[in-house]
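Have a look at this one.
Here the complex is missing one protein chain, while the rest keep their positions.
In this document, chain identifiers A and B correspond to the written order of the chains, with residue numbering beginning at 1 in each.
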Amino acid sequence: MTQQAIKTNRIPALPAALPSRQEIVLLILILSLFGVANHLSPNFLAPPAQITLSTHVWELALIAIPMTLIILTAGIDLSVGSTMALSAVVFGLCYKAHWPLAAGAALALLVGAAAGALNGIFVAYVKVHPLIVTLATLAAYRGIAEGISLGQPVSGFPDSLTKFGTGSVGMVPIPAIVFLVVIVVTALVMARTPVGLWLSAIGYNETAAQYSGIAVSRIKLLLYTSSGLMAAISALLFVARRNTAKADIGTGMELAVITAVVLGGTSIFGGRGRLFGTLLGVLLIHEMREFLSWQWNRDEITLVVIGTLLILSVLADSLLSPKKR
Amino acid sequence: MTIHTPPAIPSQLQSNAAAGGGFFRLLKQREYGVLALLALTLIVVGLINPAFVAGGNLKDILVAAAPAIIVGCGLTFVVLMGEIDISMGALMGVLATVMGQLTSPSHAHLPVGEGILITLALGSLVGLINGLLVAYGRMPSIIVTLGMMTVLQGVNLILINGQWITDMPAGLRWFGTGRFLAVPISIWTTILVVAASIILARETPLGHRIYASGSNPEAARLTGLPVRPIKLFVFTLTGLLTAVATVVSVPLLAVIEPGVGKGFELLAVTCVVVGGTSISGGQGNIIGTVLAALLLSVVRPTLVFLKLGPSASYWERAIQGAFILAAVLLDQVARARSRRGKAGA
Partner (left out) sequence: MNNSFLQVTNLTKSYGGVHALSGVSLDIKAGEIHSLMGENGAGKSTFIKCLAGAVRPDAGGVAVDGSTISPGDIRAAEAAGIVAMHQESTAFAHLNAVDNIFVGREMKRGPGLLDRRGMERETLALLDRLGESIDIKRPLQELSLAQRQMVGMARALSHSSRLLIMDEPTASLSARETKSLFRVMRQLQGEGVAILYISHRLEEVFELSDRVTVLRDGRHVETRPIGDVTRDELIRLMVGRELLAESRAAGSAGEGAVMLDVHGLTQPGVFHNISFNVRAGEVVGLAGLVGAGRSEVAASIFGVDKPESGTVTVGGKPLPPGSVKTAIESGIALVPEDRQHQGLVLPLTVGSNLLLSVLGSPSLGPLRSARKEGGIVGDLMKDLTVKAASSNIAANTLSGGNQQKLAIGKWLAMSPRVLILDEPTRGVDVGAKAEVYRVIRRLAAEGMATLIISSDLPEILTLSDRILVMREGALAGELSRAEADEEKILALALPREGASV
């Protein structure tokens, strides 16, 4: 029995390990998309255009991080878009009430985290299926957002905020920095601490995870709370970028995020998945959205394409891995 | 040292079941609660503002509740089998657009009858696709219907192409505003659908097998029940009923635009969950869904009639969400109590 370097189940963000089959498919799709785009409209791929367009992607990307972890544990969070709206509205109302921006932001973040925590409590402790909980909070949170804002937008935020949202440090946009910090920290935690393995274990076999002494309920609570927090951060980035806080922000966000995560190779059934795959999924969805918008200026095609992609990728996953569910 | 026989019946369930004859045995505690809440709302608001319980207003409430009840019936069967469908709202949007474009004079101007038939067929087709993916593709129904919902939203926008439909022909409008024996068509349709659903659920082998498949899918499979075709059926049915609901509710609108059907799927799911149908399958009934639909339909009028100001109607969605959370919380509490009851001899 030789003693070899033991490779345990690490989930790196960077492609330290070889790309999985799913990720290779994604890379091919992305490159194909670039090929088509280049043929039809070369300006699209030029760096200036790409950088301008990239302002949209950070919110999606941020929320996709905790969503990856949640889906890894065989859960789901449909309420992220609504939490975004709620946080944005809270922030806007604080500003309208002449609160200092920092205080408003802090409250918005708190609200987002609390919203996520409520999800987490219902899922982990009341033990309701995450689907139902987050479907309910999807409605509840957006409803509350609509209620307290009376449907009215808040705009006219000061330049300091707009500069934060659209500014850069050198070549790197500020939102990108936020995203990079979060993803690097998450990736490190996943790879360098037991968390990555714990999440995978919970997703594959929650009972065995519990019998192994893993703090399943606490972990789930933490995951959903972070999801809410990320949604809140995204909301702030959005408001900073667009200078408006309204209750209809983030509609459809949950679909885009879940599609990105699932496309990236994280199994909807739990246990298997990588942040790197999610990155690729986010990239594909973003580029597709932007290109369709650029070329034909029609958002609706994006909807059709993303919905179809989601179904096809999960169908493939389901047919190729005969797990009885 | 005495040896306990495992206690059989939690005492509260025992006394509940002992009381009442066949009819009451069918209704468990949940439906009573919903009915009570509904009656309470009507009484309280009626006292505050008598116009609320005037015949005309009640009829309006029923007409407004019609689509939720109709689709809720189909969705009840889906949830009874342990699945879910959130594509109905987007489907309604597409069907409304199709129906409008087929029959409107400025578009295809087909005969109304043909237009409606095509709408019904289309709804069933979408339901069929959902069912195929879930039952035979073995995909989680949440993903299938989430994806389908998005695709349909996009399709709807593409079809509408910025041109809202304002000229629905009279023949089509009749389905919304017309009456038969002084009762609106939509209410007749609702009664028909509910009656048929109750018969299907309680009086047919198919309904029987739906309950069995939801109660214990593994045993159903082993017993040789055709679980997959049955799943296919319930999804197709939901698609068809969505089309029916579209036909009797959209003609009431002034204009067909992309917002039609928005949020409808949430309303339908709320009705089913609040009405007592368990998400894990096997338990629940049509009546509960109907009562819950009525209850939810009085939420907005209540907000309006209580003169809580223009902001009040914005809270409707929040209330829906709160209802679901309350319903599942109650479910879990009840389950925990019965478990403790079983354990304590």
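By definition in this document, a residue touches a chain if its C-beta (ideal position, glycine included) is under 8 Å from a C-beta of that chain, and two chains touch if they have at least 3 such contacts.
Computed from a predicted structure; not experimentally measured.
Novice: Could you tell which one of A:Trp99, A:Tyr204 or A:Trp294 touches the chain left off the display?
Specialist: Checking each option in A:Trp99, A:Tyr204 or A:Trp294, the one touching the absent chain turns out to be A:Tyr204.
Novice: Touch as defined at the start, partner being the missing chain; which of A:Gly116, A:Pro173, A:Gly271 or A:Gly307 qualifies?
Specialist: Within the whole complex, the residue contacting the unshown chain is A:Gly271.
Novice: Which residue among B:Asn49, B:Gln163, B:Ser215 or B:Gln332 touches the omitted chain?
Specialist: Residue touching the absent chain, from the options given: B:Ser215.
Novice: Looking at B:Leu225, B:Ala243 or B:Val260, which makes contact with the chain not pictured?
Specialist: Of the candidates B:Leu225, B:Ala243 or B:Val260, B:Leu225 is in touch with the missing chain.
Novice: Tell me which stretches of chain B touch the chain missing from the display.
Specialist: Given the touch definition above, chain B has residues 1-9, 13-14, 17, 22, 25, 199, 202-205, 207-209, 211-212, 214-216, 218-220, 222-225, 282-283, 342-345 touching the missing chain.
Novice: Residue-wise, where is chain A in contact with the chain that is not depicted?
Specialist: 1, 3-10, 191-194, 197-198, 200-201, 204-205, 207-215, 271-272
Quick note on the criterion: only the chains that are shown with their structure count from here on.
Novice: Please report how many Å separate the Cα centroid of chain A from that of chain B, as a whole number.
Specialist: 31
Novice: For a test of understanding, state which residues of chain B touch chain A in their complex under the given definition.
Specialist: So the residues of chain B touching chain A come out as 84, 86, 133, 137-140, 142-144, 146-158, 263, 266, 269-270, 273, 279-280, 310-311, 314-322, 324-325, 328-329, 331-332.
Novice: Considering only the defined contacts, which chain A positions touch chain B in the complex?
Specialist: It comes out as residues 76, 122, 126-129, 131-133, 135-144, 146-147, 150-151, 252, 255, 258-259, 262, 268-269, 298-308, 310-311, 314-315, 318-319, 325.
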